[in-house]
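Yeah, one chain of the complex is gone here, protein chain that is, but the others are all in their spots.
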Amino acid sequence: MPVDVAAPYAVRVRQALADDALRAALDRATEHLRDRRAQAVAAVDFHRLRDQTRAARCYAIEHLPDLLEQLEGNLIANGCQVHWARDAAEAVGTVLDIAGVHSVSDVVKSKSMVTEEIGLNDALQRSGIDVVETDLGEFIVQLAGEPPSHIITPVIHKRIEDISALFGEKLGTPPTTDPAELCAAARRELRSEFLVADMGISGCNFAIAETGTICVVTNEGNGRMVTSLPPVYVAIVGIEKVVRRVEDAVLLWQAASRSATGQDVSVYFSLCSGPRRRGDADGPDEMHVILLDNGRSRILERRYGDAALCIRCGACINVCPVYREIGGHTYGRTPYSGPIGAVITPLLEYDPRAARELPFASSLCGACRDVCPAKIDLPRLLLDLRSDLVERRASPIGERAAVRAYASFVRRPALYRVLASAARRFARFARALPPLRTWARTRELPRFAPQRFADLWRERRDDGTGSDEE
Amino acid sequence: MVDTLYPGVGLAAASLLRRSGADVVFPDGQTCCGQPALNAGYRNDARRVARHFVDIFHPPLDDGTIDAIVAPSGSCVAMVKHQYPRLFEDDDPYRRRAIEIGDVTYELTQYLADYLGFAPGDARYAGKITYHPCCHLLRELGIDAQPRQLLAKIQDAELVELPDAEECCGFGGVFAIKNAEISTAMGRRKAKNLAASGADVVALCDVSCMTHLNGIRARDGYSCRAVHVAELLAGSPESEPADQEPADEEYPDAG
Partner (left out) sequence: MISDSLEARDVILARLRRALAGPRSVFREPPAPAAKPAIPSAVTRADGDRRSLAKIFGEKLEAIDGSYEIVEDAADVRRRVLELLKEWPSQDRQTEEGPEARAVLSWAPRALPIEDLRPTLADAGIALVVPEDLHDDHTRAGAARLTVGLTGVDAAFASTGSMVLASSRGRSRAASLLPLRHLAIVPMSRIYENFEAWLAELRQEERLHSLLRVSGQIVFITGPSKSADIELNLTLGVHGPRFVHALIYDDAW
């Protein structure tokens, strides 16, 4: 049974862990991406590339308001229309307004997590506008009526047999396990969509302030189609995407490509600086840019500035041992999964429940921090999110009491000594305590030693056997 | 944990340090570094425990009674070195003391290999040993070569590689309770790799990961047992008893 993103967290976890096919798919995919990345970063001076990446991102965030104003000015000078949106509702409203002005009926989209974040597809469809996802993976999850389960490879959770059956049902194609055949079917289907669409919508990988340029990274070419064929093009840009210079964008593109898929660079990198110029055969007649906050300024207001450095490469997801067990849908309705998802989903307050669950969905092993091209200390951010929850008194009362008790007795050596001995005696009752009961559901509990180390130490010291050499 | 659950690890560690020429003292009144509270999000409680730790360890450091603090746990060392400075505000006098403590706090194998020049003595283990690098040891402290070097000195032992060794065992502190099912799934994956390695025991440098792996082992019944590196190096008999018992035993004790 697939993971139901609307179910409670505990249910989603159980569904994911019970799904052997899902976990086999996740294993294979994440291992492949991990290996590809490892080879790609070994081929260059990755330490330096990371330092440069972090420096470029830090500069952008430190100067964010100024760069946004510069970006806005240059976009307008390039002939774009710029809109600002505080939240999802404002962004969606702006898109609907633009669609209304042009009587848009068919929208093509290139893969964009920010549009998932604001629930754009649903809103457009409710207004009677057809929306087609054109990234192959996004197209497949859209056909299946599911959200993406990975920011780079959205259909990482599906086997080819599932996809073949889905295409058979929705597109009438014959069953096949040849990916090229499925790909060709999608190409035919989507090509006709591109040719009739009256609006293209994309996200944005980097927005260059000095030239007023929206950069879109794809491998399939759908990003080029969406930004070139329809008469109206709308880019939805999270405000943290801005970079200072062209060189920074090219640098980050390389860092992201190596980290995401192990390529030197992605196949296509489109730098869009406005509508088509006089005499151009193609390109949109209108280009709109929506600068979206939706919680991002709050990330900076609190102590989570590091999270804004993220370039959405997904490397942290591919190395995450927790993601590998549960997949993206277990993180809920959010498009952001894995370690970075566990950090930014609560901060963007995409789903209030997620704020209480996701910061704990990590063993804090640190594998994510090691691969992050922007050197984001994800475990630290997760720890800080946890302590924020506790400060806001969002943790269970029993847990608060238990931690308080722990902190009290370990600070009082005499009390500790008494309790440590008592616990040994009353261990069978201790076992009934909720945390230990939870532990013991799948694992045996350790036994107390007959004597504490401190006592053994004292005895040995006193009778002179404390050292093997004596 | 070492104090109440695994005194053998503590004795082995002390014995190794002594054999390598260090004078070992065990300051009375020490308990825990506070990591469990911090890990669960209770910064204030963690800070209280950290103050206690500083109160116990800073005076002997300050008056020259001790030169270094050595712990047989990578995770606790990472807590003291990396998290303590973040727990105290800039103007808190504990911050400076915590940093001074952090500067001289070492993980056991690191101290033995890098500072003492550990002599193997007669450490002997007739079997196959593999090594699991615990996450905080490996990634926060960057310690990996040292325990491997030390294990290589054990006589009669055959060291075998662990597939996907650097993958987390799934313990993760509060994660093991709050996300017990995922934690166990990760532990079972580690168990599969342990079986694939063909090792009789897996050596590691953290008793918490050891408890988790042996807890799964006792329940699922796979053969490779987790043992603290110190116990193998000391060749101490304490490493032998089955330290985790099935649930229906008379004394199913708690940690």
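In order of appearance the chains are A and B, and numbering begins at 1 in each one.
The criterion applied here is as follows: a contact is a pair of C-beta atoms (placed from the backbone, for glycine too) under 8 Å apart; a residue touches a chain by one contact, two chains touch by 3 or more.
No experiment lies behind these values; they were computed from the predicted model shown.
The chain not displayed here makes contact, within the full complex, with A. Contact with the undisplayed chain is limited, among A:Pro8, A:Pro65 or A:Pro396, to A:Pro65. Across A:Asp97, A:Glu169 or A:Glu391, the residue that sits in touch with the chain not pictured is A:Asp97. Between the chain not shown and the residues A:Ala42, A:Ala281 or A:Ala414, the one that touches is A:Ala281. For the chain missing from the display, the contacting residue among A:Glu146, A:Glu220 or A:Glu357 is A:Glu220, taking the whole complex into account. The chain omitted from view is touched by exactly one of A:Gln15, A:Thr115 or A:Ser273, namely A:Ser273.
What chain A contributes to its contact with the hidden chain is residues 25, 28-29, 32-33, 43-45, 48-49, 51-52, 54-56, 58-59, 61-62, 64-65, 68-69, 72, 74, 77-78, 83-86, 90, 93-94, 97, 134-137, 140, 153-155, 159-160, 163, 179-180, 182-184, 186-188, 190-191, 194-195, 208, 210-213, 219-222, 224-225, 227-229, 231, 239, 246-247, 250-251, 254-255, 261, 263-283, 285, 291, 293, 297-298, 300-303, 305-306.
We take it that only the chains that are shown with their structure count from here on.
Between the Cα centres of chain A and chain B there is a gap of 32 Å.
By the touch rule above, chain B contacts chain A in their complex via residues 2-8, 10-11, 14-15, 18-19, 26, 28-32, 34, 36-43, 45-46, 48-49, 51-52, 86, 135-136, 139-140, 166-168, 170-187, 189, 211-212, 214-216, 218-219, 234, 243-247, 251-255. Within the complex formed with chain B, the residues of chain A that make contact are 13-14, 17, 321-322, 325-326, 359-367, 369-370, 380, 383, 385-391, 395, 399-400, 403-404, 406-407, 409-411, 413, 416, 420, 423-424, 427-428, 430-431, 433, 435-436, 438-449, 451-454, 456-457, 460, 466-469.
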